[in-house]
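Reading through the structure tokens given below for one structure.
A single protein chain has been removed from this complex, and every other one stays in its place.
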Amino acid sequence: MDISDTPEEAAFRAEARAWLDEHATPRGQSTEEPDLGDHVQRARDWQRTLHEHGWAGLSWPEEFGGRGLPGAFATVFAEEMAGFEETTGSLTVSLGMVAPTLMAHGTPEQQEHIAKMLRGEELWCQLFSEPGAGSDLATLGTRAERDGDVWVVNGQKVWTSLAQFADYGILLARTDPDLPKHTGISYFIVDMNDPGIEIRPLVQMTGQAHFNETFLTDVRIPAENMVGGVGEGWSVARTTLTSERSSIAGGNSGWSVETLIEEARARGRCDDPVVRQQLAAAHCRAEVLKVMGYRIRTATSQGRFPGPEALAMKLGYARHWVASTETAMELLGADATMYDQSEPWQYAFLNQFAIRLGGGTDEVQQNIIGELGLGLPREPSADRGVPWKDLPR
Amino acid sequence: MDISDTPEEAAFRAEARAWLDEHATPRGQSTEEPDLGDHVQRARDWQRTLHEHGWAGLSWPEEFGGRGLPGAFATVFAEEMAGFEETTGSLTVSLGMVAPTLMAHGTPEQQEHIAKMLRGEELWCQLFSEPGAGSDLATLGTRAERDGDVWVVNGQKVWTSLAQFADYGILLARTDPDLPKHTGISYFIVDMNDPGIEIRPLVQMTGQAHFNETFLTDVRIPAENMVGGVGEGWSVARTTLTSERSSIAGGNSGWSVETLIEEARARGRCDDPVVRQQLAAAHCRAEVLKVMGYRIRTATSQGRFPGPEALAMKLGYARHWVASTETAMELLGADATMYDQSEPWQYAFLNQFAIRLGGGTDEVQQNIIGELGLGLPREPSADRGVPWKDLPR
Amino acid sequence: MNFDLSEEQQVIADLAAQLFGDLATTERVKAAEQGDGIDRELWASIAEAGLLALSLPESAGGSGMGLVELCLVAQQIGRTVAPVPFTSTTVAAMTLAEHGVGTDLLPGVADGSVILASALAETGANDPLAPSVIATRSGDGAVRLVGEKPAVPALPLATAVLVPAMLDGATILALVDLSTATAGVEITPLKTTSRESQGHLTLDVDVPASHVIDDDAALEQLFLRSIAALSAVQLGVGEGSVAMAAEHVSNRQQFGRPLSAFQAVSQRAADAYIFNEAIRSTVYNAAWQLENEPGDKARADTLAAAYWSSEGTEKVVLAAQHLHGGVGADIEYPVHRYFQWGMQNATALGTATSHLVRLGDQLATR
Partner (left out) sequence: MNFDLSEEQQVIADLAAQLFGDLATTERVKAAEQGDGIDRELWASIAEAGLLALSLPESAGGSGMGLVELCLVAQQIGRTVAPVPFTSTTVAAMTLAEHGVGTDLLPGVADGSVILASALAETGANDPLAPSVIATRSGDGAVRLVGEKPAVPALPLATAVLVPAMLDGATILALVDLSTATAGVEITPLKTTSRESQGHLTLDVDVPASHVIDDDAALEQLFLRSIAALSAVQLGVGEGSVAMAAEHVSNRQQFGRPLSAFQAVSQRAADAYIFNEAIRSTVYNAAWQLENEPGDKARADTLAAAYWSSEGTEKVVLAAQHLHGGVGADIEYPVHRYFQWGMQNATALGTATSHLVRLGDQLATR
């Protein structure tokens, strides 16, 4: 057990830091632009810069344009990045979910997208959830029917992050309604410029339209754009969803316990013992996430899959987010209720639902943890083996 | 809406207070005797004294030896009693559960017990739970078989409060295993001196043996000791269980927020803002219970059954108990871990499980509240309509 | 002792429920949000129904009722998230009537032509009982007010605002006229989370003796009544959000059964229900105590109500929003308003923590 950097990690950290000092903006020195389109464009630009200077895809295999470094190096770079304003958050679906899925399950042609994501050229979205299929994603009803060399897709997706900016989407659709719900699903790559796709932005409490409804009408997808085989969509999707959970917990939140303490200090609240206690609690929560990160990083470096404890990360992150932004509201006093999309704490507070719901609700996470962490038997499932078309709805 | 006493209530309160000042011991002036037997005896003695002076069964009908006063008067007396050491807590099963059940469902002969309970002459226990039937009480398997004029009972009960001191018990036993679980149960009065009854005290963390295991071997119960008809035991038991929940929440806890504040003051902790915050939180919890009491008292006085909000009382009381005794542990500092059955806070802390489990677990209460308070559909039940003998076990 | 509403009170509660239920529709609430934060048509209807005059003395054309009745209306406002400055106006009016200051405004309160504000929130730790505005005597009982007040509800709509200030080491309330543009009074409209109309007030102005309530106890009374009324709004907010959540989880099917058939869902909803009942109990107890037996106990009871309506309603609206899952994320779906109102009110006149600290100070030192 050794928590410090290896000499190689330390050298890499110094190199990363020096490059960031030269190319990135220290936190707190820029004011966040409320316009979502600008935010997305800046993420693409930053990703291109990272790529140009050899900082993109650090732990990705070289065959996909990565640098093939151990996972620890990617973590070191992320730790150093946390002190700067720039973020590739808008590319999370592309880099954190689609790329790993295509690496594992894609055809060589499909994998050609990966290099473009790495350069910030392609932005992807995820067309999984439907109005009737949220936590119970496998009941999804969007239909894909074979017509010669193409699949014709009809249906409605929802909570599609950044669909209005996306070049491509990953899509789950039902290719056989006669099979039980998990087995009749296939996984597609869809061109978001297809004329059959209509996007309706959904405005959230933050005032931004991060999410969208996506309507698919006779969208024609070439057969070679299926990822995995017919009916293998659910198992391909598991790769995507596992990646999603770790992406959310590893994300750049735009706030930290340090900024919370700074806020308290700036408002003269640091002498209040009750406030100090809340700041300390926030620190303790962040500490757990940091060390859990060490554990996951260690497992990955040693070529192991992280244990079930890693599942707690996303949940812990969501709870930390909720509790810490509540503390911020406490500190803001009468200012807590002022909001016009530019105040970072109010934005973070109002954005908590995106954190709690993305990648599966807290409750779904707890169920999985109970099963995998403690070996508890599953809840009885009412619909096992029932053909999808016969499910009650 | 008028929260103050009516003139009649105020006069009654003054009379009660004057009598108590003369006959009872103000709180904090006696040290609690750890011996459970002594405690039980003192409860019987105090009940006899209450009865002799006309303070017993205040709101009970006169036909059962009560004074037939509105429920509000019983509440007024309980409020005044709270300032004194004496308690009839050991008679809760007798007075709070058995008596109301016999009033509602008993034969005239069975109802003759009521007057004896009122005089503290009879102490009753409740033989409901079994090792295999806790939250799912209706699966109980203690058998009662008819043999001419008597029922012969065999089985095992558990968590029987004060069985070792009881004169009589109320017993649920299965009279027909071929019926579904709720419908094959009957309700009996059993003489605890029957030679077929063996009692094994269970020691709890408090060091006391409040609970017992009770083994019934060929216990012979005369047929006239059945309460309600054959197979009507579950509906009779509902009266008992409803009474149990309100008894627990209405109980005399041996501590209060005032004594908690006193403890903080005595230990010089009242200047600590963090401690003050915890004391205030305890006060706020107690305030809810007090006003909920007003609401229930109002409903009862107006001849209504209290609404589903009353179900929250027992749960709120249990949560208040847990949180406030935790605060006490905080205040006690290094003394928190010292325990030899005589320290009241440690006792109350260790006794929390009795509060949380008695009358149904917190979770069972929440389920009922969801159904009755919010009209949420019930969880699907796997065993509806299945004969008891065919249930998995 | 009788905790039930009287017949007269029940009539008011029913009237308010019907009026707001009928008129404060989602469409009209949305229109007010996009406008100046008030539904003037609804405001006129409330006035017409006599609800604005409920708690005014009969001498001022009111019905002579009190804080309990005011809370019955406030609760229905929360339940329908109705955009009207009811609590702001009526609580301030009670103070004016009681102290015989600005009584010429009261008929206007009753008929809806006058909106009143109280500038209770403070910058920093937001302690309304420690006002930062400084008053100095300017002769003949008149005072000069200098300072700022953040987040004053209804300020941009108001005819006059009650401003707490420090005068010679004690607190006063000064009634500042806003009906005509006055040099030294600056109002900046604010954008709020809940879209409630609020303004920032900057003062450097003289107030005549006739408009000064020079009574150190008046501020605390105004504060306690204001948090009681706000807590009643919170009760309605909690009720409305739980009703919506209960309906959603009873109807939405996942894994072959309604969401409510999962204990993780039903038990969270049950806890929200329990919080609402705690708030209901403490709010009406507080309103009754403040009205009928003012003093230390009423103060403590009101702080307890404020604690529950901050802490509890926050938990309730969070639960209701969470139980809606993705459905609630879209602001076309109305549940988010309960969340925004609940959270805003939970910090407006102090947070759950600050109410606890204040109450703790009282308990520990008595």
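Observations, loosely collected:
To keep things simple, chains are lettered A, B and C as they appear, and every chain counts its residues starting from 1.
Rule of thumb we're sticking to: contacts are C-beta pairs under 8 Å (C-beta built on N, C-alpha and C of every residue); 3 or more make two chains touch, one makes a residue touch a chain.
Everything quoted here is computed from the prediction, not taken from an experiment.
The absent chain, not drawn in this view, touches the displayed chains A, B, C throughout the complex.
The residue from B:Ser129, B:Thr183 or B:Thr240 that touches the chain not shown here is B:Ser129. Within the whole complex, the absent chain has one touching residue among B:Gly148, B:Pro195, B:Gly303 or B:Pro392, and that is B:Pro392. The chain omitted from view is touched by exactly one of B:Asp38, B:Glu224 or B:Asp335, namely B:Asp335.
Across A:Asn154, A:Thr242, A:Ser256 or A:Ser301, the residue that sits in touch with the chain not pictured is A:Ser301.
Residue A:Gly373 is the one among A:Gly231, A:Gly373 or A:Pro387 that touches the chain missing from this view.
Among the residues B:Pro108, B:Gly148, B:Pro195 or B:Gly268, only B:Gly268 touches the chain that is left out of the figure.
Contact between subunit C and the absent chain runs through residues 262-264, 267. Mapped onto subunit B, the footprint of the missing chain covers residues 129, 131-132, 134-136, 139, 158-159, 202-205, 211, 267-269, 272, 274, 322, 326, 329-330, 332-340, 346, 349-350, 353-354, 356-357, 361-363, 366-367, 381-383, 391-393. Annotation for subunit A: contacts to the undisplayed chain at residues 1-6, 9, 72, 261, 264-265, 270-271, 273, 275-281, 283-284, 287-288, 291-292, 294-295, 297-298, 301-302, 309, 312, 315-316, 363, 366-367, 369-370, 373-380.
Methods note: only the chains that are shown with their structure count from here on.
Subunit A and subunit C have CA centres that are 39 Å apart. Distance between subunit A and subunit B, defined via averaged C-alpha coordinates, is recorded as 51 Å.
Of all residues in subunit A, those that touch two or more other chains are 272, 274, 382.
Shown for subunit C are the residues in touch with two or more other chains, namely 257, 353, 357.
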